[in-house]
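The following block contains the structure, expressed as structure tokens.
The complex appears here minus one protein chain, its other protein chains still in place.
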Amino acid sequence: MVQLGLVGLGKMGFNMRARLREAGHDVVGYDRNPEVSDTGSLAELVQKLDAPRAVWIMVPAGEPTRQTVHELGELLSDGDLVIDGGNSRFTDDKANAAHLATKKIGYLDVGVSGGVWGLANGYGLMVGGDAEQVERVMPIFDALRPEGPREEGFAHAGSVGAGHFAKMVHNGIEYGLMQAYAEGFELLDASEMVTDVPAVIKAWQRGTVVRSWLLDLLVKALDEDPELDDLTGYVEDSGEGRWTVEEAINHAVPAPVISAALFARFASRQTNSPAMRAVAALRNQFGGHAVHKAGPSAGN
Amino acid sequence: MVQLGLVGLGKMGFNMRARLREAGHDVVGYDRNPEVSDTGSLAELVQKLDAPRAVWIMVPAGEPTRQTVHELGELLSDGDLVIDGGNSRFTDDKANAAHLATKKIGYLDVGVSGGVWGLANGYGLMVGGDAEQVERVMPIFDALRPEGPREEGFAHAGSVGAGHFAKMVHNGIEYGLMQAYAEGFELLDASEMVTDVPAVIKAWQRGTVVRSWLLDLLVKALDEDPELDDLTGYVEDSGEGRWTVEEAINHAVPAPVISAALFARFASRQTNSPAMRAVAALRNQFGGHAVHKAGPSAGN
Amino acid sequence: MVQLGLVGLGKMGFNMRARLREAGHDVVGYDRNPEVSDTGSLAELVQKLDAPRAVWIMVPAGEPTRQTVHELGELLSDGDLVIDGGNSRFTDDKANAAHLATKKIGYLDVGVSGGVWGLANGYGLMVGGDAEQVERVMPIFDALRPEGPREEGFAHAGSVGAGHFAKMVHNGIEYGLMQAYAEGFELLDASEMVTDVPAVIKAWQRGTVVRSWLLDLLVKALDEDPELDDLTGYVEDSGEGRWTVEEAINHAVPAPVISAALFARFASRQTNSPAMRAVAALRNQFGGHAVHKAGPSAGN
Partner (left out) sequence: MVQLGLVGLGKMGFNMRARLREAGHDVVGYDRNPEVSDTGSLAELVQKLDAPRAVWIMVPAGEPTRQTVHELGELLSDGDLVIDGGNSRFTDDKANAAHLATKKIGYLDVGVSGGVWGLANGYGLMVGGDAEQVERVMPIFDALRPEGPREEGFAHAGSVGAGHFAKMVHNGIEYGLMQAYAEGFELLDASEMVTDVPAVIKAWQRGTVVRSWLLDLLVKALDEDPELDDLTGYVEDSGEGRWTVEEAINHAVPAPVISAALFARFASRQTNSPAMRAVAALRNQFGGHAVHKAGPSAGN
């Protein structure tokens, strides 16, 4: 049994506390929301832990995480450990680690995959930092990760930042996978010959090259809504796809598929794209037509 | 002075007849629309021409052009020449030429660029077929093409089909160019720093690397409508872009830019993309949310 | 127990015969290669079957399949059934079915996925044609498909052609999925922080959003060759990816990801791309440099 402080009990943190407790670990959670929090403050959380302490942060990336790291830096002591399991950009990790190192507090960054399914299935974990620190909280990782061989759901990816970098790439890939299935779905849907699109996609679940967990989810979605018309085709993005393309650019790695998937999301949110208005305007100009509201067809 | 039959007096053919007559050529035009036609029928047009005859077809691509070729095959004689100047797919040319060859009628295919501006500026011409036949109607080509050195507005591109192939590629490039400007326009528009987007684009007309006729047209469009908001971002495509990508595929030529420009047009015409609904559905599934109309954000 | 003629005993057909026989079916195989063939000729194969016969074709797509269909058309009789399980383009199916229909011979097209793994795991099956004919050979489909619920490894996708259309889309998606993983792999590989790329990818096998059979294969490949440097980055394509993009174009379906994956393969096979020579030439021109072998950097 290992003791862990857990800051942030939202959708992810709440479930992780439950999974850790189920595995017998002693989790002290803190959240601004008193209905879910075990303690009244971050200071109280720290007081409730025995040194050397380990505190896992599971709050929104960016400013909230940075602020929590700094607050913990004030509250924790030499030999303690902070773990950032949120969706932080890997570029934040070095600064966080360096800040805490001045107080001899250790730091690990963990990319956590699995969403709401993680409570039952376990979470895929990618960790960055020193091997010694990783070893120290391995029982926590073992409780969070899925059952089966450790190396199939957990990796010590490399030095500080590597965990979030690996998770970022994971999510970038995810964008590409989702878009590939989506394009295929639309093309099946457009075919006059294929009369049962959900049946085709369901039949891909066994024996085919494209079988995957995402495919299973698509089958589930089609079971609930065979035309997917309870939804609109407006798709958010949450940062990691953008960062993946930016890192691809920084490393001169061609990323045509991941970037296309990202741009498809951007375009999905536009109702009247300035770029396409410009194309329409150009077609009007060389076609010599008067400008119309509906972007008329122009010969060229 | 050369004599030419001209079938099809629409937007393009009508202007071409005017430009040819201005150059002193004897053009006999036929169109279904009696208001613009010089003759009452295709047969009458053929009768009015002296052998050996040259008849230029300027009707819509596909069935209308193929039908006109066949009708002319019945009406023309050994030694006559048919020129298809429409937007035919190059794959039609070999069949047309072979059909006419059985009657010893020659065939040229001509890709014609310039739109409504061609009347005043001349038309860019790309020709496929035998050099002898090309030579025979060179005065016609010289009258249609822009002033200046012949080779800067006219090319004998190769054998039958090469004219339309070259025009197809021209239009494929055009898709890419337009989309490149359009993406740049949208990005300027999105910047908080750039306060005068039309001024920037206007300033690109001289001295810059991106100056072009299309840029001049974009300036013109922005002069008329600085936000381009009289238009919607709904953009048609007229075939050549599709054919270009298909030929790129047939020849294993990577065409990421031209295809991206084509797909941007497809997407611009969708109000509720099935593909993006599928992506939204997948995000909902792994984020564990209930399905909502507005495709809610999902953690993962 | 059902009787089946099987034409083509290559990598796929050979294994399918084995799987069908294991399930107790009576398979009579024919192949040009006498070492694997059960009969000396197609005619002999037909003679060995009891009417109404069912013959499954598993030969290369295109001419070989068309020719086999026509030969079977001569040999089979009213009430027999031909099944094309090869990688035919769906556009061939209507012609094949129509040809056989003149002789009252039925026709089904089947997209078969699973590769060499199919012998052990079963094959994903997508079928096009009449429900009655599908029902008739269902025991064969049941033996070939993976264990588990029928609908998770088998679909009656629609009318003639739908089976091959669905398989084409399946493979198009496969191109996109593979490229997405590949881009992610390259980016991990390029990171200085991530020191154990194979470990990260192995850790994605459980609990993550990107887990899939293709991911399992990538793990297997990395187990055998952690840097993947026994291979060169030269990637063939086998038709379905091209067809998918062409059909996307035909249906005005945006397919930026699948096309990007296809073009990446084209580019992977080029050692000195004409397009990129043109870009290099342009940079030289406006940078004002003399032309060099190595495409020198040019300011602009």
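A, B and C label the chains in the order they appear, each numbered from 1.
Following the convention adopted for this analysis, a contact is a pair of C-beta atoms (placed from the backbone, for glycine too) under 8 Å apart; a residue touches a chain by one contact, two chains touch by 3 or more.
What you see is a predicted model; the values in this text were computed from it and never measured.
The chain not shown here makes contact, within the complete complex, with A, B, C. Only one of B:D31, B:D80 or B:E183 touches the absent chain when the whole complex is considered: B:E183. Interface note: of C:L100, C:V137 or C:A182, the residue touching the hidden chain in the full complex is C:A182. If you put the hidden chain back, the residue from A:G128, A:G153 or A:P254 that touches it is A:P254. Contact with the undisplayed chain is limited, among B:G5, B:G106, B:G161 or B:P274, to B:G161. Where chain B meets the missing chain, the touching residues are 90, 113-115, 118, 121-126, 128, 145-148, 151-162, 165-166, 169-177, 179-181, 183-184, 186-188, 190-191, 193-196, 199-200, 202-215, 244, 247-248, 251, 253-258, 260-261, 263-264.
Across the interface with the omitted chain, chain A contributes residues 209, 237, 242, 245-246, 249-250, 252-256, 259-260, 262-264, 266-267, 269-270, 273, 275, 286, 300. Take chain C: the residues that touch the chain left off the picture are 11-12, 87, 113, 115-117, 171, 174, 178-179, 181-183, 185-186, 189-190, 214, 217-218, 220-222, 224-225, 228-236, 238, 256, 260, 264-265, 267-268, 270, 272-288, 291-300.
One rule holds in what follows: only the chains that are shown with their structure count from here on.
Between the CA-based centres of chain A and chain B the separation comes to 45 Å, rounded to the whole angstrom.
Here the spacing of chain B and chain C, counted between their Cα centres, is 36 Å. Chain centres here are Cα means. That of chain A falls 32 Å from that of chain C.
Across the assembly, chain A contributes 113, 115, 171, 174, 179, 181, 183, 186, 190, 214, 256, 260, 264 as residues in contact with two or more other chains.
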